[in-house]
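Structure below; questions to follow.
Of the protein chains in this complex, one is absent; all others appear in place.
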Amino acid sequence: MPSSTDAATTVAELRQLVADFVAERDWSQFHSPKNVSMALAIEAAELMEHFQWLTTEASRRIADDPAKLAEVADEIADVVGYSMALANELGIDISSAIRAKMIKNAHKYPADQFRGRYGDV
Amino acid sequence: MPSSTDAATTVAELRQLVADFVAERDWSQFHSPKNVSMALAIEAAELMEHFQWLTTEASRRIADDPAKLAEVADEIADVVGYSMALANELGIDISSAIRAKMIKNAHKYPADQFRGRYGDV
Amino acid sequence: MPSSTDAATTVAELRQLVADFVAERDWSQFHSPKNVSMALAIEAAELMEHFQWLTTEASRRIADDPAKLAEVADEIADVVGYSMALANELGIDISSAIRAKMIKNAHKYPADQFRGRYGDV
Partner (left out) sequence: MPSSTDAATTVAELRQLVADFVAERDWSQFHSPKNVSMALAIEAAELMEHFQWLTTEASRRIADDPAKLAEVADEIADVVGYSMALANELGIDISSAIRAKMIKNAHKYPADQFRGRYGDV
C-alpha cells in the first residue's frame, strides 16, 4: 500500500497519529518530558534485547528472519513513537533538528578524515 | 523555511540524509544492528540526562527555555537518526511499523477504558 | 538470618555466587564485556520501568509497598549481579573502584559548595 510507506508519509502525519492516540486517552498529563524520556530509554533497551547475546555479525542476519524482523520493527516503532510524543509535548520540529544535527556531525566527522574509521576507536 | 519542517518532509527524505552520511564515511561496516541498537540506547540515555534531577512538573518548563530546548532537540535528532540508521540496515519501513504498532496499542489500551489512567498504575 | 545481610557479606562472596552460576552453565563464552554491558543496561531499564509513570514523590512511597519493593529488589539484584559478572570477566576490584571514584566525586562536588544543590541544576 503506497500510502503507508516512508516515501509517501510526512513526519507530521506520524506525529499526528501519536498525538491523536495520546489525546484520545487524555494521557498528556502523564507525558511530562521527564516521563517520556524514561519511556523512550526503556523502549531502546527492549530493542537492544533482541541483539544482546548475538555477535555483531549474527545481528545482521536478523534481516533474513521475517518473524524476528517484525519484532524489531515493533520496537523501532515504539522508540520513534515516543520520540514523537516528546517532540509533541515540547514543540520541537524533528526534521529541522535532524538536518541541523547532520550538519554538526559533518563538521565533527569530516568524510575524508573519518572514512572507514570511527573517531573514538 | 517551510521546506525543512515536519509537515513538508517525508520520512524517506530523512532516512536518505542518514544513509548518505553513513555511506560517505563507509560506516556501514560498523553499523551492525547490534552496534546501532547500543548507540541508540546511549543517545536515549543522554536525552534523559536533561531531565534526570528535575521533578516531572519542572521538566515541562524546558519548553520555555530556548537554550535547553535546543539541546534536547539535538538529542532527539540523535535518537531518531540512529533509529533510521537501524531501519536502513535492516530494510524496515518506519511508517508501516508505526501504523501497525498504533493499531496494536489501540487494542491493548482501548480509549474508553484507559482515559486518564495508565494500565500499569 | 544474619549471615545473609549486607553487614555480614563481603563483595567477594557475592562475586563468587555470580561466578559459580556462570561457570556451571559455561556461559562465560557469552559474557564478553560488550554483551554483559548490554545486559546490565537492559536490567537498569527494567528497574526504571517501576518508576516510569510516577512522580518523584510517589516513587518514594514504593518503600511502603512490600510487593513492589520485592520487585524492585529483584531488579537491583540483576543490575548488581551483572556488574559483578562484568568485573569478574575483566578482573576489576569493585571495592577499590568505588573507593577511588568516591574520592574523585568528593573533589568534583565539595560538600560545602554543593550542599543542597546539584552541579548541573
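A, B and C label the chains in the order they appear, each numbered from 1.
The working rule: contacts are C-beta pairs under 8 Å (C-beta built on N, C-alpha and C of every residue); 3 or more make two chains touch, one makes a residue touch a chain.
The model shown is predicted, which means the values in this text are computed figures rather than measured ones.
By the touch definition given at the top, subunit A reaches the unshown chain through residues 38, 41, 53-56, 118, 120-121. Although one chain is not displayed, its contacts with subunit C can still be listed: residues 4-15, 17-18, 21, 24-27, 29-30, 32-35, 37-38, 40-41, 44-45, 47-48, 50-51, 54-57, 59-60, 62-63, 69, 72-74, 76-81, 83, 86-87, 89-102, 104-106, 109, 111, 114-116, 118.
As for the chain not pictured, it touches subunit B at residues 30, 35, 38-39, 41-42, 44-46, 48-49, 51-53.
In this text, only the chains that are shown with their structure count from here on.
In terms of their C-alpha centroids, the spacing between subunit B and subunit C amounts to 28 Å.
Chain contacts: subunit A has residues 30, 35, 38, 41, 44-45, 48, 51 touching two or more partner chains.
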